[in-house]
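Of the protein chains in this complex, one is absent; all others appear in place.
Here the chain labels run A, B and C in written order, and each chain numbers its own residues starting at 1.
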C-alpha cells in the first residue's frame, strides 16, 4: 500500500493547484483521487450577453504559480508574469490608451524597443488628463497588448517585456 | 483487511482536503472511499425542529456494500443487512406494531426465539385491520427493534435475525 | 382549525402546503416514498413517514398506506395537493370515512363536476358557457348535420365512451361530417365497445383561459379572475399568465362570475379551476373543471393577494371565505414558468440526476416555489418539474422584461431545463403581442 506521506504530498499538490482528479498507476500500485472544487468563481463577462449558461468546469491552474491570464487584471492587483519569462506592464488606472504622444507622432515604443525604467511607454487619458506610463524596469518590449485608442481598466496588461 | 488506523488516516486526509473519492489498490489490498463534500443530501428529520442548522458532514460509506442504517428505511426499499451478519425484518407497510396477538397474550417472538419462514413475528395494524407479519426466513431472533404499540413506517426495521 | 395536516404529495407542492400549514399554526406531516428519502421538503415537516417503494402505485397512490400514515401520525386532515389522488373521489370518501377531513371538495361535489354530462348540466344552469353540440349521442346522421349547421363548421365528432383521440374526427363540411361519423362509430365500437358518438364545436385557433374559483362549506364562492395558459406543448402547460392579456373586461367579468356560480351550484368547497377555450372573437367554451389546487395557482395569488392554499385549508376546517367578491381586485401582471428537468434541444428528453448547480434568481417581484437545491438528485419516478418561477410586475410588458432578467439569472446544471425555451418564447412576437394560441409552441418547435 502506498506510503501515507506520499499520498499527502499528492493531495497537497491537488489542493494547491485546484486539481479535481488524479489517477496514477504503475506495475505495483495504483491510486485514483478525486476532489470536488467548489463552484468556480464566475468568469467576468466583458460586453457579454446575459443569456443563461450552464456553469463551466473551471480550468485547472497549471504552470508556474502566480501566472495571470494576459489581458485580465490579476486578482490581487499584483504584477503578473508570463509563462515564457516575460513580465507585464499593467495599467495603474482606468482610461484610454495612447501609443504615441500626439496624433501625428510615431508610437513611443514598439516590439523590439529597448526600454529603461524611466522610459515612457504610453499615455493613458482619463478625465481629459494624459498620464505618462513608464516601463518601471529595464528590458525589451516583446509584445504590445492593446491598440491605440483602446479603453483599459485597472490592472490590465499593456505590454509584455523581456527583462534585461 | 486494512488497519483501521490507516483507514482513519486516509479518511481524515479526505475530509481535510475536500476529497470526494480515493481509490487505492496494490497486490495485497484495495480501498475505495467516497465522500460527499459540498451540500450533503439533507438528513430526514423525524419530529425535528426546523431551526437553522449548518449541513453536516455525511457519514462515510465504508464497509460492505449495501449496508443500511438500522431503523431507517433503505433508500431503494430493498432489505438491509447489518454489519454483523444479521438480517433485518422490515415493515412492508405503515401501521402500529403489536408484539402479541392480544392484550393479555405473551409476545409472539422474543430474543432467542427460533423462527421458520412462516412464523408470525408480529402484527401490524392499519385502518383497524391487523396484518400478520412473517419472518420470511429461518433463524433466531437477535434483537427486537420496536416497542409494542409503536408506529412504524414502510421499510422500517422491526427485528434483527441471525439466519440459520 | 386543524392541529396536524398530512400532505399526500411530494416535491414543490408538498413544500407549498408545508409553508401554508406553518403560517396557520398547523403541524405538517409528510408521507414519502423511499425514492424521496432525504427530500429537502421533508426537513420542513414536523414528521415524515415512509409509505412505500419508488413507484407511485406502491406509495403516493396507495390509499390505505396514506390513511395508515395519517393514523400513526395523529393527523386530523389530509391535503392531496395536485396529481396523484387529488381528484380521486373514492380517496376523498375514504379520508372522510376514516375520520380525516379531506382538504378539497366533498366526494359528491367532486363527482358532480368530474362527470362530463352532469357538469355540463350544472354549467347550463349556472350560465357557464359550454361547447354547443348534440350533447346526447347521435341517433340520426341527418340530425347531426343539422346540429353542425347550427353551430357552424368545423365540428368535432367524439366518442361518448372514451377518449385519447380514438373515435374522434374533425369535420369541415357536411360530407366530411357524414363520413367522419361513420368512421368514428366504427372506431369507437372497436375501441370502447360503444359506438355512440356526439358532435361539438371545434376551435382551431383557441387560447386556454381558466378561472380560479374557491368556495366554502356555507354556500359562498368567489373567483380570483383568470389565467391564460396557451403556451403548451402536448397539452402540458409551460408558461401561464394572469390576467389573460387583451380580453374584453365585460366578457372577462361575465365568464369569471359564471364560473363562481357553477361551483356555488355544485355546493363545492375549496379551490377549483374552470378551464375554457377562448376563440378569436372571445367566445368561451368550458372544457372541464379541475377539482383541486392547480400548479399555476401562484400567479392568481400574485395578482389578487389571496393565499389560495391557506384559504383552501381554512374552508376545509369550516371557516367562511375571508373575502367577498368585491374585495378581489387585479393588481399588475404575473407569469409562471414551469422549470422542467427536460432538454428542449433534444426533444424534451427527461433529465433525472444530480443537480450540481442551482442558482436562483431574486429581487423585486420574483417568487420561486421549488424543493430543489444544489446536491439534490431528481428521481426518475415522478414528473420532471423541479420548480416554478413566478414573476409579478405592474404591467405585462414589465413582467416580460423582469422574467427575461430572472431567467438569465437562473442557472441550473448539469441537467438541462426548459429555461432556454422560455427565454425564446418571451421574445416571440406572437407571444409578446398576445396573438398566440394553444398550438403556437408546437408550431414553433416543429419549424426549427
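We take it that contacts are C-beta pairs under 8 Å (C-beta built on N, C-alpha and C of every residue); 3 or more make two chains touch, one makes a residue touch a chain.
Everything numeric here is computed off the predicted structure, so don't read it as measured data.
Across C:360, C:430 or C:445, the single residue that touches the chain missing here is C:360.
Interface note: of C:200, C:369, C:423 or C:437, the residue touching the hidden chain in the full complex is C:369. Remark: the omitted chain is touched by one listed residue; of C:44, C:231 or C:290 this is C:44.
Within the complete assembly, C:23 is the residue of C:23, C:150 or C:204 that touches the hidden chain.
In the complete assembly, the contact with the undisplayed chain comes from C:402, out of C:402, C:416 or C:436. Although one chain is not shown, part of chain A still touches it, namely residues 38-48, 50, 73-77, 93-96, 126-127, 151-156. Seen from chain C, the chain kept out of the figure touches residues 15-16, 19, 22-23, 25, 40, 44, 298, 301, 305, 307, 331-332, 359-360, 362-370, 373-374, 393-394, 398, 401-402, 404-405, 408-409.
Simple rule for what comes next: only the chains that are shown with their structure count from here on.
Counted as hops between touching chains, the shortest connection from chain A to chain B is 1. Measuring from the averaged C-alpha position of chain A to that of chain B gives a distance of 54 Å. Computed from the mean C-alpha positions, the centre of chain A lies at a distance of 54 Å from the centre of chain C. Centre-to-centre spacing of chain B and chain C amounts to 40 Å, using the average Cα coordinate of each chain. Contact with two or more other chains is made by residues 38 of chain B. Not a single residue in chain C touches at least two other chains.
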